[in-house]
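Note that this complex is displayed minus one protein chain, with the remaining chains in position.
Here is subunit A:
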Amino acid sequence: MKTLMTTAKVALLAGSVAAAPAIAFAADNPIRGNIRIVIGSKSTGGDTYQASSIIAEALADKIDANIKVDAVGFSAGYQALARVPSGNTLMIFHDQAYLGHLYKQKGYEDPFKQWQIGPSFATNPGNGYLVPKNSPYKNMDEILNAAGNGQTIRVAIQPGGVSEIGYTAMKNAVRLAYPGQEDNLVALNTGSQSDKNQAMFDGLADVINGSVQANEQYTRLPADDQKAMNFVWLTAKSSTLQGANPEGMGQTSRDELLQYASGLGVKVPMDAENDFTFDKEFFFLYNKRMSPEVVAFLDKALADVFADGKVQETLKKSFFIPNFRTSAEAQKHFQAKRDSYAKIIENLHK
């Protein structure tokens, strides 16, 4: 009985110690009521929903608030964010926010003018390109050289964003090595990942945009399977990819994936000195009128979440790379990132 009482006391104490930070944060919380996080994707099967749910769960625990993630898509998300400056509606998106604007997609305004850039928290190093297993092209060199030598290469992408930036880089690389031949790379305008896969199965695309998360299982199918495919390029920096879980994704280890990373196994030149890389990063967007007090509170709460160290493990388990920056750091980082990709896109349109 005594042991039981002692155990109960210890449990109670442990519970109160664990709950203490949450209570402290709850007391300081300038956001009254529940928090809704809208995301820029309509899919609950994609990486945006997954990363957002992980961070929302951790943040909710930390500040002792109810947080719900809604996969509403960028357009409805922007509308919801514009309506609520109190911090009760936040948004999570990725580099598409400024790439959509750079590619002049409808509905995409300049996020640096329209919103406050909030903290970043994760990178998905899985964005990449694939070919069928029985493709005549085994790697990026062969693809770029074939295009340079007059072969038409059809690349299935969704225009105007993360999916297109790698295609832009491929065109740029062909232009550098074989000036005037870049138009041999043709974009096949498809929608969802399933459309891109289907374009490959139908023989309509030579290369498709995909991701480690969505396509890894397809790379393990036998070569005689119509659905079998291989990665040829992962756009993430090799240093970023090295930060991923060593187990990698599914049955493919991080080291196996590294052979497709820029700078290691693959070379897609951006200019005479540098290779092109692209890390897909997730970050918060805030209403422009949201008070500095709320911004500082969320910065502090997220910094604490990362200081605890648990969220990093959860993110890594799902093949994300933890990547926390405060609002001010993120603003600076993404502005610089935007400017550098703007130059590449501009070069191609000259």
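Heads up, the rule we're going with is that a residue touches a chain if its C-beta (ideal position, glycine included) is under 8 Å from a C-beta of that chain, and two chains touch if they have at least 3 such contacts; residues count from 1.
The rule we apply is simple: contacts and distances are computed from a predicted model.
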One chain of this complex is not shown here; going by its UniProt record, which of these names is it: "Carbamoyl phosphate synthase large chain", "Aspartyl/glutamyl-tRNA(Asn/Gln) amidotransferase subunit C", "STAS domain-containing protein" or "Putative tricarboxylic transport membrane protein"? "Putative tricarboxylic transport membrane protein"
Which listed residue (A:D95, A:E182 or A:E216) would be found touching the missing chain in the intact complex? A:E216
For the full complex, which residue in A:E57, A:E142, A:D304 or A:E329 touches the chain that was left out? A:E57
Can you say which of A:Y49, A:Y137 or A:F324 touches the chain missing from this structure? A:Y49
Considering the whole complex, not just the chains shown, which residues of subunit A touch the missing one? 38, 42-46, 49-50, 53, 57, 68-72, 75-76, 79-80, 105-107, 158-160, 188-195, 197-199, 201-202, 204, 213-218, 220-221, 225-227, 249-250, 317-318
